[in-house]
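Complex shown without one protein chain; remaining protein chains in place.
Residue numbering begins at 1 within each chain, and the chains themselves are lettered A, B and C in the order written.
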Amino acid sequence: MTDQRILSENSHPKPRWYNTIDPITKLLMILDFSLLSFSTHRLLLEAGFISVTFLLLLLSKVSPTTLKALGFSLFLILTMLVIQGLFYSKNQVVLLTILGVNFYKEGIIYAATLGSRVLVIILSTGFFMVTTSISENAKYLEQTGLSYRTIYLLMSVCYILPEMMRNMHKIQMAQKVRGTNPQKTLMQKLKSILPVLIPLVIKTLDQSMERSISLQLRGFNNPKRRALATPYHYRLAPLAHISLTMIAILLIGWQIWSKINLFL
Amino acid sequence: MVKNQSISLKNLSVKYPGSTAPQLKQMTAQADSGQIIGIVGNSRSGKTTLCQVLSGVIPTIISAKVSGTYTLNGHSPVDDWPAYNQLTGVVLQNPAGQLSGLADTVADEIAFDLINQGIQEAVITKRVNQAAMQMGLTAQLTQHPESLSGGQLQRLAIASAIATDPQILILDDPTSEMDPVGRQQFFNWLAGVKATTFIVSNEIDDLCEIADLIWVLQDGHLVAQGTPHQVFNHLSANWQLPAPTSFQLAQKMNWRLPTSDFPVNFQELREAIHATN
Amino acid sequence: MKMQGLNHANIWRFKLTTATMTLIPAAVGINYVAKALAEGLKLPVWLGSLGTFLASMLAGPVAGAISGFINNVIYGLTLSPISTVYAITSIGIGVAVGVLHAKGWFSSASRVFVSALIIAIVSAVISTPLNVIFWGGQTGIAWGDSLFALLVANHAPVWLASFIDEFVLDILDKVCVAYLAFFIYRQLPQRMVRFFGDDQQ
């Protein structure tokens, strides 16, 4: 959540090209790209989707969080290539042999297809992650008519978390100077997190109680509440929403239709 | 003396479900609108519960058994709470828990109450700036609320409460995390406030300078009410409260007012010295 | 105010009160912090559902399910995109904990173990198809995946191998989380339990 945090702090004055795309359009883009990548088995097409989403990300900005997410998935994809290349149940044709171990073509292709899909999702979500701030999302969602309650549920954790992390740090310090027993077994380690977790949970829940009272005192559910304007001017939002939704419906419909055709 | 008793509590009792003893017991008290009422007492004496009743948090948000009658400035916190709530500004004990949870800047945070009331944006900006100025937060308006210190968070909570220009202010220990200079500034500001103000505080000296009335709570009972002068001239050891510094000094030096009472704030202290010499 | 104990018919009645509204993001935050703590201590478990457990125990299965759902959506949109799809698993966990807690299966240490088993099964049953769709059956945890590789190499069906991979990981994780939640819940002050529990009545 660190990147969104930084973005929200310096809400910069000059809008870049991606600021003219509204958050819902970006979310629908994630959906469409994911559906596209799931509707094909052709690796060439997948490579195309990866390139497009990667380009989107490059043209906006690359953040450490996205890189971290990518790094983790790339590692998993690698193990997938190994496991499936070795043991996939439909393996027949040997693709290559390393140190006398056979890697099969079918398994490698299967793993590559799955891996590509994952990458498309990560890259398209990464685009959303780096180009919208929490407050922009919150304001836009409220403008589109979502209730403050729902927005609070979805967004406030991003605001609470930094405070929780700070509290956790304070608690860890306070417990450290009271002494810590050496831990070896899983049981000991689990016990050792209780001195941190219990104060943290109680503090966090206490704050939730207080916030719940405070929000009501401050009149958040007053019917007169007016949504704030978003910082950016969005272009063609309704058109983008309709067309992207149509694409999504078509893709899902096509998938269902081809599945039904299998049985006919 | 004829009093316009527009704050009136009659036999007010409060008991949380599941607890054995009531938190407030048969409280009866009066005050005028526009007065500053200092609420003092030891911990567990019922100060926070009283603030919650006065703001309507009990029983509207926290369930509890409430009996007796109470009205503030002619309004009841129970009859139409949303309407009553618009008349009040409330600051709770823990400043961090009062943040809206969805504001990027101090300005947005102060504006929250105003946005909820559907006020025009131009008016909001003006009110936010005013409230921030009164609490000395103008330089922090564009900062993230997270970056504030405990004392600054308390001032932010107060700024948010006064931005809507409430008739009634309810402040539960609003200076606990402020440094001495900040606390002094706050009490100087409070002295000039027009709204009816209830303030819970351990700062006896400051309360005696600015409060019109002091309510002393002990174990859920209202054991004393009156002007700071009356209350501290009849201080009981059972209440476990300190006397104000002026009082302690005058008592040591035997500086008495013409009524032979001791002074409780600086102005009275000067009178007492004058009367003694 | 209802004073007698558990009323089984009531646990599904749900209204998003303000108390629950502030509880849910806190639960998501607890999930996140617990996960970070487990990673920091290099524990072989995730602990990332601790907040969901507590939300279910405090405010019922629906609150827990929403916590779980939002947890994965937020996690997916900010840190790890694929975790969004496991929102379904989190919903399952939230519901299972809420029901088990309401039926008294979190009342003693021995009962908690049974609860943890049931929750682990629920979690593994929902996660397995997702693991197969996205990762060919793997979980991404080294020793679980080596088990998976071993099973697949010995011609076990992918579904079974994947379920076993997920379940062995889940059982350890859910037992740990269930006991942590059990200890923490017992230590919560009564005013807190009452405040968040009021919603169910």
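We take it that a residue touches a chain if its C-beta (ideal position, glycine included) is under 8 Å from a C-beta of that chain, and two chains touch if they have at least 3 such contacts.
Definition applied: contacts and distances are computed from a predicted model.
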- Among "Pyruvate ferredoxin oxidoreductase", "Na(+)/H(+) antiporter subunit F1", "Uptake hydrogenase large subunit" or "Energy-coupling factor ABC transporter ATP-binding protein", UniProt's protein name for the complex chain that is not shown is "Energy-coupling factor ABC transporter ATP-binding protein"
- Contact partners of the omitted chain among those displayed are A, B, C
- Message: For a quick check of understanding: of B:K10, B:R44 or B:K194, which residue touches the chain that isn't displayed?
- Response: B:R44
- Note on the structure: Of B:K10, B:H234 or B:R270, the residue touching the omitted chain is B:R270
- Query: Of the residues A:H41, A:K68 or A:K170, which one touches the chain left out of the display?
  - Reply: A:K170
- Query: Among B:S6, B:N73, B:Q130 or B:Q184, which one is in touch with the chain left out?
  - Reply: B:Q184
- chain A residues touching the omitted chain (full complex): 167, 170-171, 173-181, 194-199, 202-203, 206
- Query: What residue numbers in chain B mark contact with the hidden partner chain?
  - Reply: 42-44, 149, 151, 173, 176-177, 179-181, 184, 202, 205, 240-242, 245-246, 248-249, 252-253, 266, 269-270, 273
- Note on the structure: Even though one chain is not shown, chain C touches it at residues 186-190
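The rule we apply is simple: only the chains that are shown with their structure count from here on.
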- Query: If you tally the C-beta contacts, which comes out ahead, A-B or B-C?
  - Reply: A-B
- Hey, what residues on chain B touch two or more of the other chains? 61-62, 101
- Item | Multi-partner residues of chain C (at least 2 other chains) | 18, 22, 25, 195
- Task: Going by the contact rule at the top, pick out the chain A residues touching chain B in the complex.
- Result: 8-9, 11, 133-135, 138, 151-152, 155-156, 159-160, 162-163, 206-207, 209-220, 222, 224-226, 228
- Sites on chain C touched by chain A in the complex: 16, 18-19, 21-26, 28-30, 32-34, 36-38, 41, 43-44, 50, 54, 58, 66, 70, 73-74, 76-82, 84, 134-136, 138, 140, 145, 148-149, 152-153, 155, 157-158, 176, 179-180, 183-184, 187-189, 192, 195-196
- Message: With touch defined as at the start, can you tell me which chain B residues reach chain A in the complex?
- Response: 55, 57, 60-62, 82, 85-86, 88, 90, 92, 94, 96-104, 108, 112-113, 115-118, 144, 146, 160
